[in-house]
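The complex appears here minus one protein chain, its other protein chains still in place.
Up next, subunit A:
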Amino acid sequence: MLVGHQPKEFLLAVSGLTVSFDGFKAVNDLSFYVEENEIRVIIGPNGAGKTTVLDLICGKTKATSGSIQFRGQELTRLRENEIVQAGVGRKFQTPSVFEDLTVFENLEISFPRGRTVFGSLTFQRDDTVKQRVEEVAEMIFLKDRLNTYADQLSHGQKQWLEIGMLLIQDPDLLMLDEPVAGMSVSERAKTAELLNRIIKDRSVLVIEHDMKFVEDIAHKVTVLHQGQILSEGTMEHVKNDPKVIEVYLGH
């Protein structure tokens, strides 16, 4: 199935998306739409294809068929860095920060300027960059650790740093893969507070298992099961869906 109708207000329109690995369809004819400023949470049991969906949108995995439209641009034809430049940011499940660089340098690399070879040779660390880095560092609770090498941060701080790196990119669509996994209780609360602040003025696609966290932030929830949509709607609706209770929430 290809694009049926596509109202303009959708920021992201995924339609008929399929990817198969050696015949196994990890994502099977998936269609969903994300609006501007919408917070969408994807939940589902292990192996449902949640992370694969994010991989497909950000270009890490190539789709077998189907289309991903972002602001009218077809993402399946773009390379990863072009997708980022189009305005899609992605946070990975395990914190991926540059451990041999300082917090400042980590954030600076994500600053959306001088992304070509020549641009990065002539890149100047001017006041705009410094201000923005300090601003974001304050938001992610790392203001006094700017000169710390990232390998000395705790797991939770690395997660925050990666969120900060996305924040400085200022994406229109932010994709987060289990942002609170592996965090302590206090870190979790701080992260929820951080996420609530940064999800303003942009659309967010989150994968998360923590149901309380999901309930707090989600506008709409999509439940995936075996690469397909099992249920979609508000948290209230999804929670009471007998199919969802059987395969996911029931456990």
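Rule of thumb we're sticking to: contacts are C-beta pairs under 8 Å (C-beta built on N, C-alpha and C of every residue); 3 or more make two chains touch, one makes a residue touch a chain; residues count from 1.
Simple rule for what comes next: contacts and distances are computed from a predicted model.
Asker: Choose one: "Urea ABC transporter permease subunit UrtC", "Tyrosine lyase ThiH", "Tellurium resistance TerZ family protein" or "succinate dehydrogenase". The correct choice is the protein name in UniProt for the chain not shown.
Answerer: The chain we cannot see is recorded in UniProt as "Urea ABC transporter permease subunit UrtC".
Asker: In the whole complex, not just what's shown, which of A:17, A:84 or A:235 touches the removed chain?
Answerer: Answer from the full complex: A:84 touches the omitted chain.
Asker: Pick from A:16, A:45, A:114 or A:233: which residue touches the chain that isn't shown?
Answerer: A:114
Asker: Across the whole complex, list the residues on subunit A that are touched by the chain not included here.
Answerer: Within subunit A, the residues that touch the unshown chain are 58, 60, 79-81, 84-85, 89-90, 92, 96-102, 104-106, 108-110, 112, 114-117, 120-123, 125, 130, 147, 162, 165, 169.
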